[in-house]
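Removed from the display is one protein chain of the complex; every other protein chain stays in position.
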Amino acid sequence: MARAWRRAAPPAEDPAVRSRSGIELLDVGHTYGDRVVLREVSLVLPEHRVAVIGSNGSGKSTLARLLNGLVLPTSGRVLVDGLDTATDLRAVRRRVGFVFQDPDAQIVHPTVAEDVAFGLQNQRVPAAERDQRVTEVLARYGLTEHADHPAHLLSGGQKQLLAIAGVLVMRPARVVFDEPTTLLDLANRRRVGRVIEELEQDVVVVTHDLDLLAGFDRVLVVEDGRVVADGGPDETVGWYVARMS
Amino acid sequence: MSTLALYSPRLSPLHRTPAGVKLAALGALSVLLFAVPRLPVAPAALAVVVVLALGGARLTPRQLLAQLRPVWLWLVGLLAFHLVVTDLASGSLAVLRLAALVLAAAVVTATSKVADLVAVIEWLCAPLRLVGVRPGRIGLAIAMTLRFIPLVAERGARIREAQAARGATRPMFLMLVPLLVQVLQLAHTTAEALDARGADDEPPPRPLWRRS
Partner (left out) sequence: MSYRAADPTPARTRSKTGNGGTRDLAYVALFAAIVAVLGVIPPVAVPVIPVPITAQTLGVMLAGSVLGARRGGLALLLFLAVVAVGAPVLSGGHGGLGVFAGPTAGYLYSWPIAAFVIGWLTQLFWRRFNAGYAFLANVLGGIVVIYAIGIPFTSLYADVPLWTSFTGSFLFLPGDLVKAFIAALVADRVRRSYPVIELPARQPAHR
């Protein structure tokens, strides 16, 4: 932290000093081949915690991937704090961390500490600072004793915590979660739910897990590539559950 | 990558020798042994390797013998073959040469850290730039392979269980199809995760045929 102060102030157009103006989707459509995944979605999401729910294949996973440029819109624009995902891809990815449903797909190094350090290596963070940040984040998620263990020996819940640690160590301004609790048992769902709750970053969570949504500022329901409901968690979830039954 | 089995951590002069030097010496030894196929050279080389292994690298005789295990049947068979077809001299030459090279290579493996070997491999792979490969990525690729190995094994076991639970009568090898599809999807998500964590911050070199 102190180090940042000593540096000269970055020029105003530096993406890192942009205000957190939020996520904007302007007439966003996404098609894959003949299949329309999202149709003309327009949204402004300045809220701290946003959840996206909807059935399988509704397009919500694509919506999540649009937010850090893993998927680029085939029409319209996606702006994250004013940065266009199509033209400022790398800057967007530095701002937006992404946690996947299956932690096994996200862990790329054989041992726990090495994997957490991976993102920092890509950002060319000096080794000393890197080690310190890795140690810190491992402690926060209760993985310190597993630092040198092979990642495949962790439990499902620990693997998801490792995946989250590997993203948060990069200090993103926002985090997008794509069904982070789907593969977990009840205890680990609650654990991951608490982790998300305690984040100071702005979060977007795509989920089937309605228990996760308490305390969210806004919930969107996506169906057939469209946002069909949008509001506070109580009303929206109530509407969604009534519709499903 | 610190979990590999064949490195043997010790404090010895050979451990301190740079991995590149050891690999170059290994290459030189193999050239020498084949360029000068005379009997005194091979046993002399073997003796030097054993002395270096026990004295220079402080490996135990047991570790050395274990390195010969994969090829001992070959050694015996080769000697027998030459005794029947040619003579003892050429048989001993072939066997001693083989033993010397296998042991020398094993000594390099046992005394070099994985990271150092990776650095040498990256250096050797610099020409692969021409086909669009980033040599600096080789360490990451090796790490990812080691990470994928238990994952593929685990997914394979899971598919076998699922098929057995449904009383699968299909041939066993057809489990390879769902397994491959599943792990290919997994690898695709891994690629997304690599991107999301900034792995493609630097574009790969352009392959030779796409340069103008």
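Order of writing sets the chain letters: A and B. Residues in each chain are counted from 1.
One rule holds in what follows: a contact is a pair of C-beta atoms (placed from the backbone, for glycine too) under 8 Å apart; a residue touches a chain by one contact, two chains touch by 3 or more.
Note that this is a predicted model, so its numbers are computed, not measured.
Although one chain is not drawn, the whole complex shows that of B:V41, B:L54 or B:A105 it is B:A105 that touches it. Listed residues A:L26, A:L89, A:A147 or A:L210: the one in touch with the omitted chain is A:L89. Within the entire complex, the positions of subunit B that touch the omitted partner chain are 1, 4-7, 23, 26, 30, 34, 37, 67, 70-71, 73-74, 77-78, 81-82, 85, 90, 93-94, 98, 101-106, 108-110, 112, 114, 117-118, 121, 131-134, 137-138, 140-142, 144-149, 151-153, 156, 173-174, 176-177, 180-181, 183-188, 190-192, 194-195, 199-200, 203-204.
Everything below uses one rule, namely that only the chains that are shown with their structure count from here on.
Averaged C-alpha coordinates put the centre of subunit A at 38 Å from the centre of subunit B. Partner subunit B is touched in their complex by these residues of subunit A: 65, 68, 70, 90, 93-94, 97-98, 100, 102, 104-111, 114-115, 118-119, 122-123, 148, 150-152, 166-167, 170.
Residues of subunit B touching subunit A in their complex: 1-3, 140, 143-144, 146-147, 150-151, 154, 186-187, 189-190, 192-199, 201.
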